[in-house]
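Omission of a single protein chain aside, the complex is shown with its protein chains in their original locations.
Coming up: chain A.
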Amino acid sequence: MTFLKLTLSSVAVLAGTTGLALARDNVQISGSSTVLPYATIVAEAFGENFDFPTPVVEGGGSGAGRKKMCEGVGENTIDIANSSSRISQSDIELCAANGVTDIMEVRIGYDGIVFASKVDGPEFAFTPADWYNALAAQVLKDGALVANPHKSWAEVNAALPAQDILAYIPGTKHGTREVFDTKVIVAGCEETGAFAAFAAANGGDEDKAEELCMTLRTDGLSVDIDGDYTETLARLDANPTAIGVFGLSFYQNNTDKLRVATMGGVVPSVESIATGEYPVSRPLFFYVKKQHIGVIPGLKEYIEFFVSDDMAGPDGPLAAYGLVSDPELAATQAAVAAEEVMAPLN
């Protein structure tokens, strides 16, 4: 009857483990898949150089990470949420409702978004207006709003190669999409005058106009990629005439396969993004549950190490991987050292 004993003992083990209060000795991080590689680089170096265990870093997306952080306070909740977009008021409210009242916002640097095609294809020099005219559902043609008739890049802009339009853009669950929408599509919408036309057609309602701007064509020429950049790259391999949207760091690791396009005449690089010349970039953040500092060993040390010059500085490993170093890093370091809680969103 050994199996009966086994059953009993396994039930006992189960019951025993639930009663234990478990002291967690490693930092738990979750969130943006854009920030994930940077966080793993820092976590690895942190584990090597400090006496604390290496933090456990999960991906899963910015929004999911922030929700996880806002689940509550305690050792079975995560300590840090990586995020490629700013925390929203609804997240802050969710946090507050679950007792997470003190959140530190740490900006680690900037990330560029690049447009790239297969390395053996033609060169592209884009402007936001080109992208708007290529991908929007409705465009301004001869002063009237019409359903997008463009099939090739040359129809959009005579200076572009006569290549069929096919674009792989990040899906709506990605933080990258938000930047693509605001910095490229809406900017192009305004540039072409479509924004004004939308606003006029809706009695001056600018929110409605912006929404119409961001409505992309659904005839299959603009394809949402819900996976990560490796999927976009695989799609480019299958469709060599397509253009994909990538993060700068991903492009830098695959320069032998991808040809990057200029945007507004500027070649994306760590330098051109740092100076603000290259228009399509966004800040990257992580959010720290301050109530866990002092409770979870190594948490404070980890965040200080993350923003230190050795890591996030212009010559550090993060910059080598493609992070655009924050010119105001010193201020961030001071804020982290003082454990400053973020101000309410304005």
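One rule holds in what follows: a residue touches a chain if its C-beta (ideal position, glycine included) is under 8 Å from a C-beta of that chain, and two chains touch if they have at least 3 such contacts; residues count from 1.
Throughout what follows, contacts and distances are computed from a predicted model.
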item: Among "Phosphate transport system permease protein PstA", "NADH-quinone oxidoreductase subunit J", "Sulfite reductase" or "Putative surface protein with fasciclin (FAS1) repeats", the UniProt name of the subunit that does not appear here; value: "Phosphate transport system permease protein PstA"
item: From A:Trp153, A:Tyr168 or A:Tyr229, residue that would touch the chain that is not displayed; value: A:Tyr229
item: Hidden-chain contact residue, picked from the options A:Thr40, A:Asn202, A:Asn239 or A:Thr262; value: A:Thr40
item: Where the unshown chain meets chain A, residue by residue; value: 1, 3-4, 6-7, 10, 14, 17-18, 21-22, 24, 26, 28, 30, 33, 36-37, 39-41, 43-45, 47-49, 51, 53-54, 56-60, 71, 74-76, 78, 119, 227-230, 247, 249-250, 252-257, 310, 317, 320-321
